[in-house]
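Only one structure is covered here, and it is reproduced in the block below.
For this depiction, one protein chain was excluded, whereas all remaining protein chains were kept in their positions.
When the chains are written out, they are named A, B, C and D in that same order, and each has its own residue count from 1.
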Amino acid sequence: SHADNSVKLQLQWVTQAQFAGYYVALEKGFYEEEGLEVTILPGGPDIAPPQVLAGGGADAMLNWMPSALAAREKGLPVVNIAQPFKSSGLMLTCWKDTGITGPQDFKGKTIGVWFFGNEYPFLSWMSQEGISTDGGDDGVTVLKQGFNVDPLIQRQADCISTMTYNEYGQVLDAGVSEDELVTFKYEDMGVATLEDGIYVLEENLKDEMFKEKMVKFVRASMKGWKYAEENPGEAAEIVLEYDETGAQTEAHQKRMMGEIAKLTAGSNGALAEEDFQRTVDTLLAGGSDPVISKQPEGAWTHEITDAALQ
Amino acid sequence: MTLVAAALVLWALLWLLNVRLANGSASGTRAVQLGVPLIFGLTLLVMWELIVRGLNVPGVILPAPTEIVARISRETPTLWADFRQTFLKGALSGYAIGCTAAFLTAILIDRSDFLRRGLLPVGSFVAALPIVGTAPILVMWYGFDWQSKAAVVVLMVFFPMLVNIVAGLSETTQMQRDQMKTWAASYWQGFWKLRLPAAMPFIFNGLKISSTLALIGAIVAEFFGSPIVGMGFRISTSVGQLALDMVWAEIVVAALAGSAFYGIVALIERWVTFWHPSQRR
Amino acid sequence: MTEVTETAGTAAPVIAARGLDLTFQTNDGPVHALKGVDLDIGKGDFVSFIGPSGCGKTTFLRCIAALETPTGGTLTVNGMTPDEARRARAYGYVFQAAGLYPWRTIAGNIKLPLEIMGFSRAEREERVKKVLELVDLEGFGGKFPWQLSGGMQQRASIARALSFDADILLMDEPFGALDEIVRDHLNEELLKLWSRTGKTIGFVTHSIPEAVYLSTRIVVMSPRPGRITDVIESPLPRERPLDIRDTPEFLEIAHRVREGLRAGHAYD
Amino acid sequence: MTEVTETAGTAAPVIAARGLDLTFQTNDGPVHALKGVDLDIGKGDFVSFIGPSGCGKTTFLRCIAALETPTGGTLTVNGMTPDEARRARAYGYVFQAAGLYPWRTIAGNIKLPLEIMGFSRAEREERVKKVLELVDLEGFGGKFPWQLSGGMQQRASIARALSFDADILLMDEPFGALDEIVRDHLNEELLKLWSRTGKTIGFVTHSIPEAVYLSTRIVVMSPRPGRITDVIESPLPRERPLDIRDTPEFLEIAHRVREGLRAGHAYD
Partner (left out) sequence: MRQVFPVVVVVAVIVALWYLACVPMNIHTALTDAERAGVAVTPEGAAVRRDMSAIGLALANPGQWGDTLAQDKPRLPAPHQVVAELWDTTVEKKVTSKRSLIYHGWVTLSATLLGFAIGTVAGIVLAVGIVHSRAMDMSVMPWAIASQTIPILAIAPMIIVVLNSVGVQGLVPKAIISAYLSFFPVVVGMVKGLRSPDAMQFDLLRTYSASRGETFWKLRLPASVPYLFASLKVGIAASLVGAIVGELPTGAVRGLGARLLTGSYYGQTIQIWSALFATAILAAILVALIAGMERATLRRMGLGR
């Protein structure tokens, strides 16, 4: 059934520059050159990409590695076939006037966290710091943060999760200057996990035709990414073109593209084993509620990237 | 495939049983009246189980009922904590505030025809605001804890209640009102002794509708920001963790709580409006 | 239309209408429910109103009870305006349907006006007991209205109108829905009550025998516009056994009423 | 209770009841609506049923029309069971309230049984025209029920029952809600219609004069359990002007009916 040339890619969020590489590849005809017919399915807060993959609604998905590994343990064997993002863009952004200077100051504070699979790195981090997440003076009070930066602006939370390329900019857009804020990049804290990898179902990889299709897909996608890195302005325009909600603004997408380029810069598409291991170690270090309980086997493959990048 | 076939056969058998029960001589008895819907529900569950197993539906898409039950028994404390947060704190307080506010507004509207003609159309417009739009706003205004959930519930139940109370208060006949006039009764005498009791069937109609809305409202509001407890929180995060059995466990709790709430209101209704023809046999 | 009919004997009339007009403004134009109605009702009179449907019987009764406001003419009750009389709680009004509150027991229903008028608890109990006896409903005080037959409900509603001892009793087809035997019985009871208490009664009915049997005066009305076409004084004695209805005097009056009625009647 | 009353003269009775019982099972225990009812109704008879509320008049009529199933005894209609007779469309039934469908015009209402019984379009039109004339409603066919007065609605409902020419006409207090004058008028019309068509009519009423004026036989019933206490044959001629009601024969029968009624009547 994989004999045709169509590939459906499930994103994990709405259309924005975070996914510029794929949109560029589509717009610039890179997929077409490979003979592929690619459909990009935008995501949203209610969409669990692994679920879509399991339901057969997509051939490949983008996902954060903690979430993908968790799905693997849940009995949905997904495999990372490419990792266009080298570094993590996740960080905590806090008001400086709360007196927070380091992770230990989080105690007694209120912190907004995204759930829906994105909470794993945070929980691991806190457990490594030995801070409980059940509130109280010795722990942090965790809020399930919505999809915007209001909780920080309204001061309902002392810190919120932001992405370097998205929410952080929104905070600045709200008129806050950088020196009013303190930020903690997960990357700097040593608890970064891999974001935005390309995953497929393990069983599909037994199918040679499918593999071949994925090779072409990854090759074209990476071409798209590198083009986007070099031409951020044009890439942002292309993303805007594909945004059907009509809610995105040009300034916002341009800045986002600039930040995204920094994250993809170090990757040629192939997963770096040490990055993988660092992610796994972070997750395994997770305290009482570990995301994964054991070292995963076969959660990634270089087969596709090797063939694509030869 | 055989499991699926078995499911269909079972469906046919249990349905036949129900038809016989419903049309049989014992159909008026309490046992049958409870039994028939239970058998029907059981049929659905067994079909679900057999089809999920028969078609090998992955658990991350649709878990089998047995898995859900297992999850419920394993996670009872979590479910209870969520229930307390969402239902007892968010839904119930919102329900109480919303119904009370609607009641007071209804009296106001009742006393002034001008307000009735002005407020009701505007109210019906406000009632049409979809909860997925209002919930984020209210979370922004009232914070992440149950207060914002209660606010969403208030907004959801207010208008259905208002409409029903207003309709109920005008339910009295001309004759009954004239009677009060011939006794030279004051507004409040007429209100407490005639119009309020006469409005009870309508008020309970509103209370019943609102009882299902309240829980749904509280759950949905949690999708837009919450502390890390609550039924809506658990549902949305469990979907992200692909713990679909947990999602369904919460849905079961929601359906049970919602139905029980509805049932309790219906029981009180029986007791208060015992005199209404629909409650007499 | 007719001359002013003065009540002979009694001094100032309890109810006095002069040139009473009432026009309803409806979507289809004005409806003249009453036009130029002149009538005096003396203390202790039993006046029946009879006439085809829509001739304004109910409207006239409602004007007396201040439930409608006349658009012309004057109407006084005990020398006051009807509304003042209403506030003074001068009326007991019995509507066509019993109109009992289904959520109150029979006793509770009878207590209702007493509660509103602020009678003490003890006095309420006592009065309820008294009027329940009066209408032959001892022992039914604890039942709910729907547990009683139509006739019993109607008697309960009469008891309710009697409970607070208003001087004027206005009854709008109170027995319309009952069967003939029950009706006869209630007619007898009503007559007894009237002669015992000396109340002034206004009574609307569709039944000629009923009107003739009960009244000291029968007011015949005709519609479009509603007006009084005839006022018939009854020569029957106050004491009236049921079989008075087979006497020639009775039949004579009944005949006169029927003629008066037919004159003013246009089918539908 | 009473002897079997055979209709003199006519051959096989149209309706024959023998020891008819009907008991309703209710939450408060069984209600004996009919007990041991024996009655024969001959072709062309006009039989009135009179009795206090709840004595089973309606129930008996409903048994004949196969709307209730007796729990004992036998009942035949034209030699068939009532249900067979119903399927053979032997009945025209007029209910107490007019019961016209508000979403159909008067003509549409009358057409309803004709549609169900499969009359052709042309025949339907023709019959509607005929019965509308019969009940004096020419020109009202296009009106909706609520545009007509109560009396006119009741006539339309009679027209509907007549439209398909059933042999047996069953009428359950058809004029109960109308005022006396309109009622008199419809009584006259009904009599005319009956003598013109020779239908067999079963008629329930609460009014003694109405029963006496209309019927060839008056069946007096009494409640708990519902049974026949008296069957009174009327000696009045078939041709009956309205003022026959003032004749001594009429009053004599009326008196007998009243006595019979009173005997069986226990207040409520």
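Details
As a working rule, a residue touches a chain if its C-beta (ideal position, glycine included) is under 8 Å from a C-beta of that chain, and two chains touch if they have at least 3 such contacts.
Bear in mind that the values here come from a model prediction, so they are computed numbers and not experimental data.
Among the residues D:Val31, D:Leu112 or D:Leu251, only D:Leu112 touches the chain that is left out of the figure. Of A:Asp243, A:Glu259 or A:Asp275, it is A:Asp243 that touches the chain left out of the display. Across B:Thr78, B:Gln189 or B:Thr212, the residue that sits in touch with the chain not pictured is B:Thr212. Contact with the omitted chain, checked across B:Ala7, B:Leu79, B:Leu169 or B:Ala254, is made by B:Ala254.
The chain not shown here touches subunit D at positions 62, 65-67, 86-87, 89, 91-93, 95, 97, 99, 101-105, 112-113, 115-117, 144-146, 164. Against the chain not displayed here, subunit A makes contact via residues 11, 14-15, 41-48, 51-52, 54-57, 95, 97-98, 146-150, 153-155, 170, 174-175, 177, 180, 243-248, 252. On the side of subunit B, the interface with the absent chain consists of residues 15, 18-19, 21-23, 27, 32-33, 36-37, 39-41, 44, 61-62, 114-119, 121-122, 124-126, 128-134, 136-137, 140-141, 212, 215-216, 219-220, 223-224, 232, 235-236, 239, 244, 247, 250-251, 254-255, 257-259, 262, using the contact rule stated above.
Rule of thumb we're sticking to: only the chains that are shown with their structure count from here on.
Annotation of subunit C and subunit D: not jointly contacted by any chain, touch as defined at the top. Taking each chain's centre as the mean of its C-alpha atoms, subunit B lies 50 Å from subunit D. Centre-to-centre separation of subunit A and subunit D, using mean CA positions: 84 Å. If you draw each protein chain as a dot and join the dots that touch, you get a simple line with two loose ends. In summary, the structure contains touching chain pairs A-B, B-C, C-D. Interface of subunit B with subunit A (complex): residues 58-61, 136, 139-140, 143-144, 222-228, 233, 236-237, 239-244.
Residue ranges of subunit B in contact with subunit C, taken from their complex: 173, 175-176, 178-185, 189, 193-194, 197-198, 200, 273-277, 280. Residues 62, 65-67, 86-89, 91-93, 95, 97, 99, 101-103, 112-113, 115-117, 144, 146, 164 of subunit C are the ones touching subunit B in the complex.
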